[in-house]
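Complex shown without one protein chain; remaining protein chains in place.
Note that the chains are named A and B in the order they appear, and that numbering of residues resets to 1 at the start of each chain.
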Amino acid sequence: MAEVGALRLGGFSRAVVWRPWRRVLIVLGAAGLTLLACLALGRIPLAPGALASALATPHSDLGLIVWQLRLPRTLLGALVGGALALSGWLLQQVMRNPLASPDTLGVTSGASAAAVGYFAFLAADLGSRWLPLAAASGALFAACVVYLMAWRRGVTPLRLVLTGIGLSALLGAVTTFVLVSSPLSTTLSAYVWLTGSVYGGNWPDVGQLALWFALAVAVMAPLVRFALLAALDDALAVGIGVRVQVVRAALMILAASLAGIAVAWGGAMAFVGLVAPHLARRLVRAPGAAQVVMACVLGACLVMLADLAGRTLCLPLDLPAGIFVAAIGAPFFLGLLLRQAS
Amino acid sequence: MTTISARRLTLGYQRRTILRDLSLDLPEGRISVLVGSNGCGKSTLLKALARLLDPWQGQVSLDGHDIRRRSTRAVARVLSLLPQHPVAPEGISVRQLVCLGRHPHQSWLSQWSEEDERRVDDALERTAMRDQAQRRVETLSGGQRQRAWIAMAVAQDTPLMLLDEPTSFLDLTHQMEVLELLKSLNREAGKTIVMVLHDLNLACRYADHIVAVRDGRVHAQGAPPAVITRERVREIFQLECRVIEDPFFHTPLCIPFGKQRDA
Partner (left out) sequence: MSRRLLPLIAVLAGAVLLSLMAGARWLDPLTVGQALWAPSPTDVDALLVRTTRLSRTLVALAVGAALGVAGGIMQTLTRNPLASPGLLGINAGALFAVVVLVTLGGALPGWLANVGAFAGAALASLLVGWIAMRRPGESSPLRLILAGAALTALFQAFSQALLVIDQQGLDAVLFWLAGSVSGRPLADVWPLMLLALAALLACGPCLRPWNVLAAGEAVAIGAGVAVRRLQLVSIVLVVALAGSAVTMAGNIAFVGLIVPHVARRVSTPDHRHWLPVAALLGAILLLLADVAARTLILPGEVPIGVMTALVGAPVFMALLRRQGAAHG
């Protein structure tokens, strides 16, 4: 029992399993290093010393590059990745399946359809200012539709997933139709969005996303223990006094909101929500707070690295991060599928 | 203490009625076993008692109050449930699983009180799962897994435990082990236990009170020798048998006959 500690203070008490947090700390350290690497590398690579001096002088030329270009963009990527990973973790708990993710459940395709519609019909008049709002409402709307369509005196994970896939296909067709019938320039910018990128992330973006992210995390924190219970059978969960349908609905809304805010600023980045939680589950076996934090940090690392690769590997091209998220995530995911199969 | 009873219960699935106007009182502090042939409604009855199914008519009462009027959390503090084929979340350890049983006693503020810790340790001790506490549930053998689930229900610390076929898929040794465990929980901790069992002879051995269900109604109930007789078994199971007294435990022992042979 040594490894399970207890934290008690008056009426407040928590069980703490210390061991997995060591790993979380290590990964957190790695995330810090990734962040530094993202600041140092780019069209103008900086040696550690140069990076330090650039960080110290925000108004020098190099300082501007680091402070105004690289840092906000990297932080935006980290937040997007973290939010997607949290969303994926929640959905995998609620659906009781390691293959569930915002991509397979219609949430991302809702955001995509909304964003592509925005590009085709509204962007000309409104600019891209309201794009995040459109994407996030698309995501939430899709989640609500899936939930309502799957409702039949309660929802079950199976029906949710299948309905989500059906709606995904429908929305995918709508997206394609809009793409096909709009001019090529619109199609191209929509495509970059669909792939997912943190191009031109600036401080106001980071501020807004961070605010929403913090809000979502604040809501999520007290719900984590219910997310752990959501992985139980319905009968078992009822047996220990969980209001299964309420919990499921609340977690779904939360997951859709997280994915919604992430795609609002990062575009329809695939696979983060699938891969990061899964990786976290392998590093921290026991479901719990440590696993959640791990997933979030890994998601952040994944998108930061992908964006770094996107803007450094194919110079002078600056490629969308989504490409490299898929490139990193896909082999991993295929391995997962095949291992599950054998 | 807590009593559970059903009043004029009618319910079913979709359009099919399973239980018809069923009333039942279960004795407090005893082991009650529901028996009956496949599809007679005994599992449905257990689920209704555990508030997993909502009755069409009638009600299930806990201490005389409608179970659906109380919050599911409040019910979970007096009634624990082990469903037929429980599935554990991936990667969870036995100890974590048992900790989940404490959920109805916890709040956002207090998620691991000393009481919680004591109850979990006690549950692991009682079910002899202490040495397995750190193992992952999916690595356990069938018998151990069932003990882990029972430990979770024990940690829930309820006066009333409902179990749906706790011995299914276990070999005879492990069936005995689980039933002995439940018996000790009843005798030592005074828990009221209600379960569904398939094996009539084991039911007779361990039950204080047998409820025979037939066609969605209580056909007979009482102490095993009163319920398990040749005539009754024929009515309940449509099976010819002889009932003798078990020479060692002095409970009824049912010896089934084939349909073609008369004896």
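By our rule, a contact is a pair of C-beta atoms (placed from the backbone, for glycine too) under 8 Å apart; a residue touches a chain by one contact, two chains touch by 3 or more.
Keep in mind that this is a model prediction, so the values were computed, not measured.
The hidden chain, counted over the whole complex, makes contact with A. When the whole complex is considered, the residue among A:I165, A:L223 or A:L283 that touches the unshown chain is A:I165. The omitted chain makes contact with just one of the residues A:W130, A:F177 or A:W203: A:F177. Here one chain is not drawn; of A:A270, A:A295 or A:L308, the residue touching it is A:A270. Screening A:P20, A:P132, A:G241 or A:G322 against the full complex identifies A:G322 as the residue touching the chain left out.
Interface with the hidden chain, as seen from subunit A, comprises residues 97, 99-101, 103-104, 149-150, 152, 156-159, 161-163, 165-170, 172-174, 176-177, 179-181, 184, 187-188, 191-192, 194-195, 270-271, 274, 314, 317, 319-320, 322-323, 325-327, 329-330, 333-334, 337-338, 340-342.
Heads up, the rule we're going with is that only the chains that are shown with their structure count from here on.
Averaged Cα coordinates give subunit A a centre that lies 43 Å from the centre of subunit B. Remark: subunit B residues 47, 50-52, 71-77, 79-83, 86-93, 95-96, 99-101, 103-104, 106, 108-114, 116-117, 121, 133, 136, 152-153, 156 touch subunit A in the complex. Residue ranges of subunit A in contact with subunit B, taken from their complex: 1, 4, 6-8, 11-15, 93, 96, 98, 222, 225, 228-229, 231-236, 238-243, 281, 285-288.
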